[in-house]
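Left out: one protein chain. Kept in place: all the others.
Showing chain A:
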Amino acid sequence: MKPPPPAPLATDTGAAAEPVSPGASTSVQGLTVRFRGTLALDGVSLTLSTGVIGLLGPNGAGKTTLLRILATALVPDRGELRILGRNPLVPTERQEIRRRLGYLPQTPGFHRQFTAFEFVDYIAILKEHTERAARHEEVRRVLAAVGLSEERGKKMKSLSGGMRQRVTLAAALIGEPELLILDEPTVGLDPEQRLRFRDLIAEFASDRTVLLSTHQTEDVTALCHRVVVLEAGRVRCDETPEGLCEIARGRVWFGEDRDPSAIAGWRTRARTYRNIGTPPPGAELAEPTLEDAYLLLNSTPDGAAE
């Protein structure tokens, strides 16, 4: 099978894969953040729209920094920022954003002596859910959504890591936020729980925006209508998952051994090698996955369109 001509790699154009919908109200333009001389974000521009948007990138690419800015935890050095139609640099508007925002940090922490219910209830209070009966109803709802109704009376310190992760996810879901920002939320979840998570987020995102930072490309494939790849503080690619996969079309092939010319290669269950890069003539091409495309993107210099 002759490989088709490889698609050019996307570069930081600042353009979303989908046209900006009139209702989309979260956007960043030219975001720049520097930590002690290190450029964490370098002119990032994005517009978030309804649905699940995956955020991929290697460690240190700036994903968490971007999420923290969108979660109003961090102020950028430069750039324009609108979150849910408001300016987070204005204190009153920032509070309004926080009322409508759900954020699950990478390492959220937990209060050891709280029960799962108490912890989520505590977060709900901090999100200004003041009416007690309604708040407790909401807490029960989100705990049920993450499958922890039975464990709600258990102390956080006695829960497994995966259960704690689900509790914190439940806390992020309090109040059905218009914008949900999740930083590696599936870490520690077993396969069954990951499926449940996908169901939950897919349903949640039907009329809301979810920004999902993860290293799990399967989650992105399953959930996201759009993928943003960050690299070294810049948007390397902003595509649909299918579009991103197309980048790798014609660049993935099977071989008896790891091809020395391949950018990446690994042994598969069928004892053949799956290689990514520029295939040799006559190579047996494989159907590309999002992971292939992501690896290819990460291994190729920015702008190295072939």
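Basically, a contact is a pair of C-beta atoms (placed from the backbone, for glycine too) under 8 Å apart; a residue touches a chain by one contact, two chains touch by 3 or more; residues count from 1.
Criterion: contacts and distances are computed from a predicted model.
Missing from the rendering is one chain, named in UniProt as "ABC transporter permease" (options: "ABC transporter permease", "Signal recognition particle protein", "Xanthine dehydrogenase family protein subunit M" or "Preprotein translocase subunit TatB").
Of the listed positions A:127, A:152 or A:251, the one in contact with the omitted chain in the full complex is A:127. Between the chain not shown and the residues A:108, A:147, A:162 or A:188, the one that touches is A:108. The chain omitted from view is touched by exactly one of A:91, A:191 or A:260, namely A:91. Mapped onto chain A, the interface with the missing chain covers residues 32-36, 40, 65, 71-78, 88, 91-92, 94-95, 98-99, 101, 103, 105, 107-113, 121-123, 125-132, 135.
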